[in-house]
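Shown below is the structure under consideration.
For this view, one protein chain was removed and the others were kept in their places.
Residue numbering begins at 1 within each chain, and the chains themselves are lettered A, B and C in the order written.
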Amino acid sequence: MHAVPHATPDSDDLRRLYAHVRGRSLALAAPLSAEDAMVQSMADASPAKWHLAHTTWFLERFVLARRPGYAPFAPEWDVLLNSYYQSVGPMHARPRRGQLSRPSLEAVRDYRHEIDTRIQARFAADDLDDAARRHLLLALQHEQQHQELLLTDIKHAFWCNPLQPAYRDDLPHPHGRIHPQSWIDVDEAIVDIGAPPWPGEDGFAYDNESPRHRVLVPAHALAARPVSNGEYRGFVEDGGYREAAHWLSDGWATVQAQGWTRPLYWHEDLVHAHTLGGRRPLDPAAPVCHLSYYEAEAFARWAGARLPTEFEWERAAAALGPPHGHFADDDVLEPQADATQSDGASATGMPVQLFGDVWEWTSSAYGPWPGYAPWSGSIGEYNGKFMVGQWVLRGGSCATARGHIRATYRTFFPPDARWQFAGVRLAHDR
Amino acid sequence: MHAVPHATPDSDDLRRLYAHVRGRSLALAAPLSAEDAMVQSMADASPAKWHLAHTTWFLERFVLARRPGYAPFAPEWDVLLNSYYQSVGPMHARPRRGQLSRPSLEAVRDYRHEIDTRIQARFAADDLDDAARRHLLLALQHEQQHQELLLTDIKHAFWCNPLQPAYRDDLPHPHGRIHPQSWIDVDEAIVDIGAPPWPGEDGFAYDNESPRHRVLVPAHALAARPVSNGEYRGFVEDGGYREAAHWLSDGWATVQAQGWTRPLYWHEDLVHAHTLGGRRPLDPAAPVCHLSYYEAEAFARWAGARLPTEFEWERAAAALGPPHGHFADDDVLEPQADATQSDGASATGMPVQLFGDVWEWTSSAYGPWPGYAPWSGSIGEYNGKFMVGQWVLRGGSCATARGHIRATYRTFFPPDARWQFAGVRLAHDR
Amino acid sequence: MHAVPHATPDSDDLRRLYAHVRGRSLALAAPLSAEDAMVQSMADASPAKWHLAHTTWFLERFVLARRPGYAPFAPEWDVLLNSYYQSVGPMHARPRRGQLSRPSLEAVRDYRHEIDTRIQARFAADDLDDAARRHLLLALQHEQQHQELLLTDIKHAFWCNPLQPAYRDDLPHPHGRIHPQSWIDVDEAIVDIGAPPWPGEDGFAYDNESPRHRVLVPAHALAARPVSNGEYRGFVEDGGYREAAHWLSDGWATVQAQGWTRPLYWHEDLVHAHTLGGRRPLDPAAPVCHLSYYEAEAFARWAGARLPTEFEWERAAAALGPPHGHFADDDVLEPQADATQSDGASATGMPVQLFGDVWEWTSSAYGPWPGYAPWSGSIGEYNGKFMVGQWVLRGGSCATARGHIRATYRTFFPPDARWQFAGVRLAHDR
Partner (left out) sequence: MHAVPHATPDSDDLRRLYAHVRGRSLALAAPLSAEDAMVQSMADASPAKWHLAHTTWFLERFVLARRPGYAPFAPEWDVLLNSYYQSVGPMHARPRRGQLSRPSLEAVRDYRHEIDTRIQARFAADDLDDAARRHLLLALQHEQQHQELLLTDIKHAFWCNPLQPAYRDDLPHPHGRIHPQSWIDVDEAIVDIGAPPWPGEDGFAYDNESPRHRVLVPAHALAARPVSNGEYRGFVEDGGYREAAHWLSDGWATVQAQGWTRPLYWHEDLVHAHTLGGRRPLDPAAPVCHLSYYEAEAFARWAGARLPTEFEWERAAAALGPPHGHFADDDVLEPQADATQSDGASATGMPVQLFGDVWEWTSSAYGPWPGYAPWSGSIGEYNGKFMVGQWVLRGGSCATARGHIRATYRTFFPPDARWQFAGVRLAHDR
């Protein structure tokens, strides 16, 4: 595994990371035909081709085009490839990205190649100042985020096709053993939450992870591992989707309006599911995923527990040291039961699987840390303007790039979003 | 030009027609990449790939599969390629056809090739009975209809892409001369409308053209030629889209809700328009097109006239003999001014351009002729079940296959549809 | 029964009609509380209070305000009481009429009283010229139309209230006998359709009934009486609402989207229905009503028949002489079986119940007669601008004012409208 450069990395580290990340995007798209790469199955998702092009545009716009007089590769593409930067200019309607046959996938690959060439020329000429290197690092973090979206979006796209093709035929499908849930008691404490502002002396962090600040975390208990498919099936079979009492009011309204009866991608037999490897048997021991916030929260209530706050989660994660777990680089692309779990969480007293496998819904609405300030310039629109109506998930998933995640990392989705690899870890008050 | 076989054609004629029509579909799709062929820019349109596949499925289903024991090429595609035949089985939601990357365009071409091979084997073995030959002829008529849709749908798709690519770069763009409108007075008469039921002694006709029956057509005057771009621009410049008094109530509501200010595809400068050859100058002498019924009707009111009934139109067309005009085979793919018009319609006393160039909206709601009976079997769903809420257009367009149209031919669209090559010819009461 | 004044009536006749119609509106509203009179249960319906006020505004606007210098009663109400006259000025959104607590029902009654006083003063002073008398007559016809809407709208409003109150507790509920359906054969003929333009030598007619013109009506057979509740129940019990083959494509889409399983107002037991007298047993012998066009058309197909054209209907009705039947003045307010039917339609060779009981859907789209010209001025918006997307019904209903209907009378509704007293009479080709 490559070393993740920290802070403003030196050029060699950055160059290696550049090659790795950019190559990884192409590898993820390799199983897709030009037609596959164009599908947009819902407004929230984007075509793979768009991910490939947008991440390149981001690089060009925020690294190369910083230099006065830069001649853009294709200025007429700005409107197509701008995602949401109001300060950059107008943008094509998001729900219509799947209607763009032009530029072609081949043209997008050419675009990637040309921008890579230009960036590499800048590396070769040692012609990237600190600011450029920082924006380059940010662009690579940004591309890793889109790599995960590429996977979740194509998973949804193939599920929508009645032929339900597989994205890859060569994925393993391990079945694991599961141990009884156990609980880790945690006392009240003031803890440091968040990361120092980047760039600084420490490694990369998004603006929404900063500043580091003190939070009083109350006494609570945290589940040692995520909820499994088998446990969640118990909720389904107990009539969980038919009983209003388990649900938040908005959640119940959504269940009824959308006709939800089980997690997204589960077959109606409750023992198979659509995966990136096609339809497969569900592993009862593996963490359940593709849950909305509503479902995670309802399951927790049914189970007599609650979701953890993001402070509780981060406190536990921060104690673990560098993130270990199942990530996209492992080429499984489905959550797995934890092989190390035989030791038992209670033995070590530490939770397992906080990182990787499934993002974990927290009960925390996505908002700013005290003293939060967005980055300056157009990239200030990266995170801050979404701080309403979304809920925080932590820890990364089996579709997250290894090295991309950390204890302070916050992602966020609306409470009805299901197409991410999102699961649930329980907590309770003491 | 090939001879159109009539009635139940003999096998040689049919074989020639088969080769011509099937080849023509491939030729129309030739300028398109696999990605282009997948775009669906609105619910009413379909991807080119779908047109290629659905027409082949129609052939397979209604010709080859009539024989007991027939092994379908890909039975799992039924749900994807069934357009609206409730009696055949379930169908994929029409607005989601653009999300189907599989089967690929290449797989669809293979499908076409295989079905062509199977059909040709049947020809070679002289193994097509009357019923099979009739269904084959119908399938080819059906395919010609989809050829026109392929063109109108890709025109819309490319217009929706901010890059507004051209479907073809080699299209001519003739500019013509126009002569003053003149009117042809017609006296009251009982006329025969419609075609004898097919199959019978006469040539092919859809079920909605039959039976032939008597209609009393009142005295009226019919415009010698369609309304031109230049004339329609007068309506726009006179504030036609801002004055409720010109419009039907539903039309005015649509103008306001959709923000219509000019025909679809016209540039806001009123002198350019999007075409299958990209953005081009409008020819003021050419027939205006891409009008909805609402716009055609509003223009007529503004001009102190009205739309003709389909009886008035058919009476005039029936007097002309075999259809002549500008069709898709002419490879212009935009309406043109009439070169023969220098003689003046009033000289011959006959209207010009009834066939080809632009479909002409009539004031007639689409309904059954007295004594109408749909075909038996699943193909009975072809026309009859749409007989509410649609209005009749007549005459074919520059995107219609030559030989496909006739005086009794009726097509139909909802009154807000604009993406067809639909124009307007005026009439008035006497 | 009052005499219906014809043409431009003399002042005495008109005065009597005025008193009758205006009083009748108040009588129809008498069972309603101020709250009842404010309910708007769907966008297509209006509150009873609005009907009372709008009809008075129509009178004031188009009769009294014709005189220069006229001081309107409440000019600030124009925006509230204008229904759809774009040329008169802006209007309150139709779906929000039920949110208007002001003006109060009491204020509306005062308004009616004041306008009545002003009109009567004009009568007393013999101060109404021909044009004013014509507009007055039109305003009274208009008010009769709204009387029917008042009844259908309150019927719907009370049905939407879970308490399902009765509009009146004193309505009779006759149960009748029914005779087997019989068919009247009619030969092809050229017939005169429509009424001479009003005002002229003949009686009142709306502009959409004129001009009188010749139509060739083909040979056909017309059912002697409307379809009964019992017969329609046969369609329901035969699975009529579950079989796509019976339905027009738009109709089937509506059945599925709306979950229709029976006529509006029928209880799920199929033997009771909501009426203006509350929930009551259905009379199997009475004409079925509250059908949409889609349902009427589907029933006809199921029955092996079709709907009549409006020409076929008018030809039959014109032969009957002055309209007889069950009208709103009979104070039953539900369709009844025909008492005279014991003679049998075939005996007299004439159809029964063409007038009254239920409006009869025809297969004719609502459009202009040849030579049609709307009235001049703002009242030209009365009928003509609705001539797209609606279907014609004929004959009036049990909620129509006696004297309001005639053989040439055309009403029209969109094909999914169900809340009118709309039923079905069958026809077939010969």
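By definition in this document, a contact is a pair of C-beta atoms (placed from the backbone, for glycine too) under 8 Å apart; a residue touches a chain by one contact, two chains touch by 3 or more.
Keep in mind that this is a model prediction, so the values were computed, not measured.
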item	value
Touching partners, among the displayed chains, of the absent chain	A, C
Which residue of A:D130, A:E201, A:E268 or A:D429 touches the chain not shown here	A:D429
Candidate in contact with the missing chain, chosen from C:D36, C:E314 or C:D416	C:D36
Positions on chain A contacted by the hidden chain, ascending	84, 86-87, 188, 190, 213-216, 218, 220, 244-245, 247-252, 293-294, 297, 306, 363-365, 367-368, 370-371, 385-389, 391, 415, 429
For chain C, the residues touching the chain missing from this view	33-41, 76-77, 79-80, 92, 96, 98-105, 157, 160-163, 165
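Everything that follows uses one rule, which is that only the chains that are shown with their structure count from here on.
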item	value
Chains touching both chain A and chain B	none
Inter-centroid spacing, chain B versus chain A (mean Cα positions, whole Å)	48
Multi-chain contact residues (two or more partners), chain C	none
